[in-house]
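What you see is the complex with one protein chain gone and the rest in place.
Coming up: chain A.
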């Protein structure tokens, strides 16, 4: 059997605020195998980000089980989750989320710092990541001095510098024009080709084209799952 990166059963998430209770996830069963590229689509407010946050262990489910690389997350402590996160995960957000007070280079190096990677190694890997993303010439700029596309490339560089097993991307092209959006998608599928599992939330059908599988979410539940024939076909050729 294929190794599963993600395996959830009956995943639920409810938000209780004052008087209202919102059900963001209403029982999600999702299995994602190593090396897959999965796109999650659905209307605004249907629970996509909530799902992604739970998969990224930034949030915990109200109910259901979640196994990450075989570890039962519902029983993990905060500290264990932080460890799993830094060793296996990379995040890309719609709003880039770079630290304003750090330069491009320092932002990218941050995950390695928490991993305790040696200085020499860090320099080398940050250099590689920057070159891969084509931002090496901007190394000592601060985020505000970069365009949106450049910022997102820095964010991807940061997400990948630690060679994570899984990349979670929440509308990574949402704040970008189509040219830069396509660039980002190319980078992501290249990473996927190199073996990294990618889970991406998107509104754009054309972005979803890059995925192997498209999961459609509606009111907190998976309504359809489609295999992307085109991509599979391309791979088979």
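Everything that follows uses one rule, which is that contacts are C-beta pairs under 8 Å (C-beta built on N, C-alpha and C of every residue); 3 or more make two chains touch, one makes a residue touch a chain; residues count from 1.
Following the convention adopted for this analysis, contacts and distances are computed from a predicted model.
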Identity of the absent chain, which is to be given by its UniProt protein name, from "Mannosyltransferase", "ABC transporter permease", "Nucleotide excision repair protein" or "Polyvinylalcohol dehydrogenase": "ABC transporter permease"
Per the touch definition above, residue among A:37, A:66 or A:93 touching the missing chain: A:93
Touching residue (missing chain; options A:125, A:158, A:213 or A:231): A:158
Selected from A:111, A:149, A:181 or A:220 as touching the chain missing from the view: A:111
Residues from chain A at the interface with the omitted partner, ascending: 49-50, 53, 56, 58-59, 78-79, 82-83, 85-87, 89, 91, 93, 95, 97-102, 106, 109-111, 113-115, 158
